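Of the protein chains in this complex, all but one are displayed in their positions.
Showing chain A:
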Amino acid sequence: MSPAGCSHVNGYKVDNWKQNLRVIYQCFVWSGTAETRRRKAKSCVCHMCGAHLNRLHSCLYCVFFGCFTKKHIHEHAKNKRHNLAIDLLYGGIYCFVCQDYIYDKDMEQIAKEEQRKAWKLQGIALSLSAVSACVCFVFTGIGEKYTTWEPTKRELELLRHNPKRRKITTNCTIGLRGLINLGNTCFMNCIVQALTHTPLLRDFFLSDRHKCEMQSNSCLVCEMSQLFQEFYSGHRSPHIPFRLLHLVWTHARHLAGYEQQDAHEFLIAALDVLHRHCKGDTINDNGKKANNPNHCNCIIDQIFTGGLQSDVTCQVCHGVSTTIDPFWDISLDLPGSSTPFWPLSPGGDGSTVNGESHLSGSTTLTDCLRRFTRPEHLGSSAKIKCGGCHSYQESTKQLTMKKLPIVACFHLKRFEHSAKLRRKITTYVSFPLELDMTPFMASSKESRMNGQYQQSVDVLNNDNKYSLFAVVNHQGTLESGHYTSFIRQHKDQWFKCDDAIITKASIKDVLDSEGYLLFYHKQFLEYE
């Protein structure tokens, strides 16, 4: 008997009590199917006052429903000496002798099992909000709910004897750490800061989800895991990521060498190596390993992979050929002197979407996205063979987002390579804290083509809303410069990471910065 239980349940635990209890849970507490829900709604009324609500309880000994607030169940208990009742909303068991809810180990076990069964029946789509709660939903599969950790008796004892605790509050430095520059490695440090502050990735590694299958010590995912341990260790001195550098150079040869590099290239290479080394963690719904290379289910792909839809429309027969390619980042052109930036797509709303401050003439991230998704006339020199016309015709091509990744990384192409010059484009591009990707989705484009030009922003549809959480900036020229980053550790708390120096930054600092790589995280997560 657990300390939170009571001796009065012993009177109940006779004969076929387990089965009886299960039936009560299945029918009246956890409704798995629509049918049981209907039955519950119809039959669960207070036998004395007919109320549906008021904390309805069911007697465990007989078929009696009574409300708690009006003490009808108490009366029944007194009259019939049935000392146990169950709360129909949350399944808690009340003992009238103790006059309190009690927690009996065996009964709780049954309750948990029935609850799981009901959830499994309830099925697939469960929306959830708040990024931090998403951890186990994404990883444990469909129908399994996240349960809080509970200490065992022994653990409780240990914890009581050791009262010193570290708690990550909003004003806590744990999770932040500087990184030593190993010699032109600021590009690596910035990407590491961005990755360690990606909430999903952080949760994955801190809950120890990586099962390594590599024989040697050269798994980059293991090193990443180690990195998170270092960041959350509470150490104040900056970390020296020399092992990480060595591993990256070993696995991505083209990046090796002591010289200044591009942060975006490093990001792609790092994601690629992590993806390759994640083989031990890919699990199908059936629990089997996913051997299909085109449909990898590793954590990197789950977080960073999106689908880009490319529609090629033949100008003659208007037949559309569609392909969907995966992407891990979105590279956006900027207004430079050589390439024409405007005109934008027809029918695009000119108003300020996403609440960006549209200073006269300054480019916004939304402008760049609009340009990215505009229909492009391919010209007479690039005729495509049309399946409908069976001949080479001129066509237009348009890109839209088919599937959005959980973390969207925008790469502003701040370089220009024309015949005459190679230079860095330092145009200020304003980007928002919150971004709505709905206008750039393939589904939006379809509705636009069907004539619904006026697209009202659906406030209740949260699928495509993103929040900024990391910005990587570059100062300098095309040949040489220095990378710094801004990362968001807690809601609305930003920090500037300049190699080994971490300082607090204001949101204004972040939004006024030039911006080279922008990391956005989906605000609301759903099951597939």
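We adopt the following convention: a residue touches a chain if its C-beta (ideal position, glycine included) is under 8 Å from a C-beta of that chain, and two chains touch if they have at least 3 such contacts; residues count from 1.
Rule of thumb we're sticking to: contacts and distances are computed from a predicted model.
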Chain excluded from display, named as in UniProt, from "Ataxin-7-like protein 3", "DDB1- and CUL4-associated factor 13", "AP-3 complex subunit beta" or "Dolichyl-phosphate-mannose--protein mannosyltransferase": "Ataxin-7-like protein 3"
From A:F65, A:F187 or A:F486, residue that would touch the chain that is not displayed: A:F187
Contact with the hidden chain (one of A:R154, A:H254 or A:H390): A:H254
Full-complex contact with the absent chain, from A:D333, A:D509 or A:E526: A:D333
Candidates A:H197, A:H210 or A:H264 - the one touching the absent chain: A:H264
Interface with the undisplayed chain - residues on chain A: 2-4, 53, 55, 89-90, 92, 100-103, 150-151, 156, 159-160, 163-167, 169, 171-174, 176, 178, 180-187, 234, 236-238, 240, 242-243, 245-246, 249, 251-254, 256-265, 268-269, 271-273, 275-276, 293-294, 296, 300, 304, 308, 310, 325-333, 336, 339, 372, 376, 399, 411, 413-415, 417, 424, 474-476, 478-483, 495, 499-504, 516
